[in-house]
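Only one protein chain is missing from this complex, and each of the others stays in its spot.
Naming follows writing order (A and B), and every chain is counted from residue 1.
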Amino acid sequence: MLSIAAFLEGRHAQAFPSFGSERMGAPVMAFCRISDRPIRSREPVTQPDALIIQDPTLLNQAGLFEGLQPEGYVLINSARSLDQLGVASFLKSLPQDHVLTVPATELALRYIGKPLPNSTLLGGFAAMTGELRLASVLAAIRQKFPSKIGETNAAAAEAAFEQVKQAVAQPPLEHLCAIREETHVEAD
Amino acid sequence: MPFQQIKFYQTGTFTVGNRLLDPAVRTVQSDARRSNALNCGHRACRGCGEALGARYAVDAAMRASDGNLVAVNATGCLEVFSTPYPETSWQVAWIHSLFGNAAAVAAGVVAAMKAQGKNEVRIIAQGGDGGTADIGLGCLSGMFERNDDVLYICYDNEAYMNTGVQRSGTTPPAARTATTPPVGAKPGNVFGQGKSVPLIAMAHSIPYVATASVAELHDLEYKVEKAIPIRGARYIHIHVPCPLGWGSEPHDTIKVARLAVESGLFPLFEAEYGDVTERTVIRHRRPAEEYLKLQKRFAHLFRPQRDEERIAAIQAIADRNIQRFGLQNGEARP
Partner (left out) sequence: MWKQIEGSRAIAETVAMCRPQVICAYPITPQTHIVEGLGELVKSGELAGCEFLNVESEFGALSVAIGASATGVRTYTATASQGLLFMAEAVYNAAGLGLPIVMTIGNRAIGAPINIWNDHSDSMSMRDSGWIQLFAETNQEATDLHIQAFRLAEELSCPVMVCVDGFILTHAYDRIDLPLQHQVDAWLPRFEPRQVLDPAEPVSIGAMVGPDAFTEVRYLAHNKQLQALERIPEISGEFYEMFGRESGGLLRPYRLDGAEIVVVALGSVNGTIQEAIDELRDQGVLIGSISICSYRPFPLEAVCRALMNAKRVVVVEKSLSVGLGGMLATDVQMALAGRRQKVFTVIAGLGGRPITKASLLKLFRQAKADALESVTFLDLNWNVINRQLARENATRRSGPAAESILKDLATLPTKMV
């Protein structure tokens, strides 16, 4: 969806999962590259500009933040604070507004009725990095999901956007942004 | 098959000439205008049951389809002797692909015809027991399961004859083959193995399944002609003696085939959607032994001494078939 959002803004984007055997409950990673030039590289993203962590239980993984750029962004799906999650000190080298939590699962439950925070987090990402416009993210969500599901997901994403926006100042747009997203495979 | 009452003009025989039959019921082979789909000049052995069966079957299919026929052939005796480089004896649109894929290739032909709107063309796939029961079973089952509009004809001579008489999944117990040699304590093929492809076909609940024999050629033609216009997956399993592989006399082919039927070892029946609907009642029941004795592949059951146990076991198989398919005189309709 991130790549679709970037596409809708006339940019180049490449998105792909790290292809593990898919089974429910297994951790997976997905990558996205966004650029104003055609993207040729086909290697996994090892030095992300942004990390979206959809499942905070993965915070205990070794090497989770490995390769994150010095000015990188981290968005964690959680209703708890960074201190409560135990990562505040670990990430203190990053700029303050670049590390945030957003209760995406709770928002998803409220707006979509299911604990599926994927699209919700994208709204938060847009607000935190300014990399994509909210309108593009919402359009991408609506394109991916049909009618009512698209609407509820978009609403959740917008809510996350608003929440995160309140927590940060608007940062400048980046030219090349690489994002890594950590999540568990969700059961529908 | 349908019956017509005929007065016998010759006593002491069962000979009834075609000219006494209603033209509509006469055999395809009796007609000079038959298609000769498998033309003469092929290289089959003397007395080959498969050549006989194929000629009857394909000509019948041609008549029933008004010449609108495509044949897909598996690798095997039929394919080899009918297309000896650089000749072909086929006068029908014909393709040979591989050993185990006749059913799948036929499914492809059907799909292509359908895509082109050519709905009158009928497709037959044919193969021996090896190409059907063993290596071809996967594709065959797939064709059955999809209910592809194919009539699959299996010519069962009970071994891989073309490659030198090796045992197949339809080789009967005790039979000698190159890979079940007549040596040791239990010479020949073992008991307790083997599969019935007609029953497997029935398990797929396809529209039509039948067994046939070159002993009953008229019945064979009837079944093919019946099967051709039916839409969906159909299967006919034809018993075809192989004089070379069975060690029988070339002039005994039909006799041997008839003994297989009359002993009950090869039941003749028809089934629709998984249930037996018709069977041929045995006119004169024969002991299995009479059938076995004509074939050298069973010689070790009789010499140097009789293997009573295994002869009895084979008889038991015949008995079971008779019971299971209702082949007794007077039981079911003829």
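As a convention for this text, contacts are C-beta pairs under 8 Å (C-beta built on N, C-alpha and C of every residue); 3 or more make two chains touch, one makes a residue touch a chain.
Note that the coordinates shown come from a computational prediction; the quantities given were computed from them, not determined experimentally.
Considering the full assembly, B:A93 is the residue among B:A93, B:L199 or B:I230 that touches the omitted chain. Seen from subunit B, the chain kept out of the figure touches residues 67-70, 72-73, 80, 83-86, 88, 90-98, 100-101, 104-116, 121, 138-139, 141-142, 145-146.
Within subunit A, the residues in touch with the undisplayed chain are 3-4, 6-8, 12-21, 26-27, 29, 38-44, 46, 58, 61-64, 182.
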